[in-house]
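Left out: one protein chain. Kept in place: all the others.
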Amino acid sequence: MDSMTLIAMTSIFIAGLTTGFGTMGPALAEGRAVATALTSLAQQPDASATITRTLFVGLAMIESTAIYCFVVSMIVIFANPFWNYAVAQAAGQ
Amino acid sequence: MDSMTLIAMTSIFIAGLTTGFGTMGPALAEGRAVATALTSLAQQPDASATITRTLFVGLAMIESTAIYCFVVSMIVIFANPFWNYAVAQAAGQ
Amino acid sequence: MDSMTLIAMTSIFIAGLTTGFGTMGPALAEGRAVATALTSLAQQPDASATITRTLFVGLAMIESTAIYCFVVSMIVIFANPFWNYAVAQAAGQ
Amino acid sequence: MDSMTLIAMTSIFIAGLTTGFGTMGPALAEGRAVATALTSLAQQPDASATITRTLFVGLAMIESTAIYCFVVSMIVIFANPFWNYAVAQAAGQ
Amino acid sequence: MDSMTLIAMTSIFIAGLTTGFGTMGPALAEGRAVATALTSLAQQPDASATITRTLFVGLAMIESTAIYCFVVSMIVIFANPFWNYAVAQAAGQ
Amino acid sequence: MDSMTLIAMTSIFIAGLTTGFGTMGPALAEGRAVATALTSLAQQPDASATITRTLFVGLAMIESTAIYCFVVSMIVIFANPFWNYAVAQAAGQ
Amino acid sequence: MDSMTLIAMTSIFIAGLTTGFGTMGPALAEGRAVATALTSLAQQPDASATITRTLFVGLAMIESTAIYCFVVSMIVIFANPFWNYAVAQAAGQ
Amino acid sequence: MDSMTLIAMTSIFIAGLTTGFGTMGPALAEGRAVATALTSLAQQPDASATITRTLFVGLAMIESTAIYCFVVSMIVIFANPFWNYAVAQAAGQ
Amino acid sequence: MDSMTLIAMTSIFIAGLTTGFGTMGPALAEGRAVATALTSLAQQPDASATITRTLFVGLAMIESTAIYCFVVSMIVIFANPFWNYAVAQAAGQ
Amino acid sequence: MDSMTLIAMTSIFIAGLTTGFGTMGPALAEGRAVATALTSLAQQPDASATITRTLFVGLAMIESTAIYCFVVSMIVIFANPFWNYAVAQAAGQ
Amino acid sequence: MDSMTLIAMTSIFIAGLTTGFGTMGPALAEGRAVATALTSLAQQPDASATITRTLFVGLAMIESTAIYCFVVSMIVIFANPFWNYAVAQAAGQ
Amino acid sequence: MDSMTLIAMTSIFIAGLTTGFGTMGPALAEGRAVATALTSLAQQPDASATITRTLFVGLAMIESTAIYCFVVSMIVIFANPFWNYAVAQAAGQ
Amino acid sequence: MDSMTLIAMTSIFIAGLTTGFGTMGPALAEGRAVATALTSLAQQPDASATITRTLFVGLAMIESTAIYCFVVSMIVIFANPFWNYAVAQAAGQ
Partner (left out) sequence: MDSMTLIAMTSIFIAGLTTGFGTMGPALAEGRAVATALTSLAQQPDASATITRTLFVGLAMIESTAIYCFVVSMIVIFANPFWNYAVAQAAGQ
């Protein structure tokens, strides 16, 4: 069990975990926001312009937290500085 | 228990975990959104066009978080850089 | 405890876990959507066409997340690249 | 503790776990759908045909997720490719 | 700790776990369905025929998920292919 | 720590666990059903015959899931095929 | 750590666990049933005979699940077949 | 770490656990029953005789499950057959 | 790590755990009962005699479950038969 | 790691745990009681004497369960019979 | 890893845990009490004197449970008899 | 792994844990208090002076429990008597 | 398993965990805030300017806590002082 294997395993594990669990919160939050938007539209159809605009701004902000998680996963898989260092060490060895 | 086995095991484990748990949040959120859409339709059938459109945009955004999880699973199974590196090492050995 | 046994064990474990737990969210979400559809039908029988159509679209989207889990399970059991690699290694040994 | 024992143990463990836990979600979801159907029937007896039909379609979709779990359990017990490979290896040894 | 003991232990463990936990969901779901049926009967005694019929169909579908668990337990105790294989191996040894 | 001790320990452990936890769901479900029956009786005393009959049918179905658990416990204690096999092995040794 | 000690430890552990946790569900369920009975009595004092009778039947059925747990505990402490077998083995040794 | 120490440790552990956790359910259930009784008394002071009588019968039944736990704890501490057997073995050694 | 140390450690551990966790249920239950009593007093000040009396009887019964836990803790600390046996053994050694 | 260190560690651990977790229940229960008292005072200012008196009696009973935990912690720190025995043993050695 | 290190580690661990978790209950309880006080003030501004007085008495009692935790933490850090004994042993060695 | 490293690790671990988790309760409690204050202000703007004053007193008391946690963390990092003792031992060695 | 591997593994693990779990709270909180904003807009369209402004200020403050988590993750991956120290040690070795 050498160093590179361990770093690879940890990276794979965390890449999945961060996206897998980190999207749960945003998904539920977006579900709630969309649900309330639909209730509001049914209750006050005249305000649909304002409601839709506010909904999209809100969804964008909530989605941003899901994006953070996806970005961290991608960094860990494809731009992992610790892995790059280890590869450089192994190459220069 | 060599390096490749460990990386393979971790990849399989995470591929399943990420999809298995990561789709729970989106599923529940979509269930909530659809449920509220149905309530709103029953309450205000005249606004069905706006409600349906908003619902589909919302479902698309929620589904996107489920897609992130599925994408990470697929990357981990079929385009795993750590596995590729290990295969290349084993081949060049 | 050789490599193939470990990969097989992890694959079986994850195949079951992904389907077993991953269908919990979609099941609950579908239950909620169906329940609300029934309430809406009882409240506004005239809108039954719109309600039923929206329900089926929604159920299809929720079911899609359950399908992702089932697909990952099937890939892990029947089209597992890590297992195939190990079998090829063992055959070529 | 040879390979076959380990694969057998994992298979038994997962077969039970997948069905045991995987049917919890569908069961609760069906309970909810049936309960709402009964409430709706009591509230709007005239719409009983639509309600019953929608209920059965919904129950079928929810039951499908329970079937996925049962199918995975049966595959793991009676059509397990990893077990078959191990038996073939042991026979050919 | 030979192979047969391990398979026997896992089988006993899973047989109990699958039934013990797997019946929790169906039990709660049936309790909910029965409870709503009683409320509906008290609210709309005239619809008792429809309500009772729908209740029994629903209970049958929910009970089916409990039956799946019981069946898996019985298979694991009395028709376990892995155990049979091990007994055959031990007998032929 | 010989085989028989391990099988005995697992059997005792599972016999208690299956009954101890498996009766929690049915108990709560019966409590809910009885509670709703009492509310319904207070609300609609005239329908007491229908309510009582539906309650008893429902309680019987819920109790059946508790019975499954108890039966599995009894099988594990008094008719355990794995234990019988081990005893036969030990006697014939 | 001989066999008898292990069986004794497991038996004591399970005897307490089964009763300690297994009575939680029935207790909560009885609390719910009694609470609803009191609410119903306050709401409809005239139906006190029917309410009380239904309550006692319900409490008896809920208590039965607590009795199952207590019976399993007593079997495990005082009529444990695995312990008896071990004592017989030790005596005949 | 001889046999007697292990049995003693398990007995102390289970005696506390059974009472400590097993009284949680009854306590909460009694709290619920008492709370509802007070609400009912405030709502229908005329029915205080029936309410009080039903409350006491219900509290007795709930308390019975707490008594089961206490009895098992006392048996485990003061009338433990496994401990007695071990003491007899140690004395006769 | 001799026998007496282990018994002492287990006893201290369980004495604290039983009281620390076992009083959580009664405390919450008493809080609920007191809270409902206050609501009832505010709603029906004329029935304050009956309410207060019922409250005190109920608090006494709930407190009894807390007392069980405290008693078991005190037995485990100050009248522990297993510890006394071990001290007697150590003294007579 | 001698006996005294282990007993000291266990004692410190349990002293903190018992107070730290054991006061959670009473604190929440008192919060509930105080909150209801305030609601009742706002709703029925004339009954403030009865409400305040009942509140204080109730708080005293709830606080008593917190006191049990604190007392057990103090006994474990400052009047621990197992520690005293160990100190006496060490002194007399 | 000598005795003093272990006692120091346990003391630091418990000092933090007791305060960190033990203040959660009181904080939530105070939040609830304050929130209800504000609601009551808005509903019945005339009773502000009684409400404020009762609130402060209640907050004092709830705070007392947080103080218990803080006191135990301080005892464990600054007046720990087990640590003092160990220091004395080490000094007299 | 010498003593100082272990004490340092435990101190860092607990310093973070105490603040990280210990501020969760106060934060939620303050959120609740502030939320209720805003509701009350909207409902009774005339009582804004009393409401604001009570809110600030309440926030101060809730914040005090967060301060306890922060203080314990700071003591553990910067005024840790166990660390100081260890440093003194190491210096005097 | 040298020092650098361990630090790299811990850094990757924590970078993912902090973002993955730390964005759950902000996501849910933003979902709640957006949902309430939509409800408020539907209820009082005239106050849309004030509501939108308050919503954006609130979202900014909630997002700030998500930013803290992302910042800590980035520091741990790209500006980790402990990793830099270890690299410097390894280079200077």
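Letters A, B, C, D, E, F, G, H, I, J, K, L and M mark the chains as written, and numbering starts fresh at 1 in each.
The working rule: a residue touches a chain if its C-beta (ideal position, glycine included) is under 8 Å from a C-beta of that chain, and two chains touch if they have at least 3 such contacts.
The shown structure was predicted, so the numbers you read here are calculated from the model rather than taken from an experiment.
Although one chain is not displayed, its contacts with chain M can still be listed: residues 1, 3, 6-7, 10-11, 13-15, 17-19, 21-22, 24-26, 28-33, 35-37, 39-41, 43-44, 46-47, 50-51, 54-55, 57-59, 61-62, 64-66, 68-69, 72-73, 75-76, 80-82, 85-86. Touching residues on chain L toward the chain that is not drawn are 1-2, 4-5, 8-9, 11-13, 15-17, 19-21, 23-39, 41-43, 45, 48, 52, 55, 59, 63, 66, 69-70, 73, 77-78, 83, 87.
The working rule: only the chains that are shown with their structure count from here on.
If each chain is reduced to the centroid of its CA atoms, chain F and chain J end up 38 Å from each other.
Once the centre of each chain is set as its mean CA position, chain C and chain E turn out to be 21 Å apart.
Across the assembly, chain J contributes 1, 11, 13, 15, 17, 19, 21, 24-26, 28, 30-33, 35-37, 39, 41, 43, 55, 59, 66, 69, 73 as residues in contact with two or more other chains.
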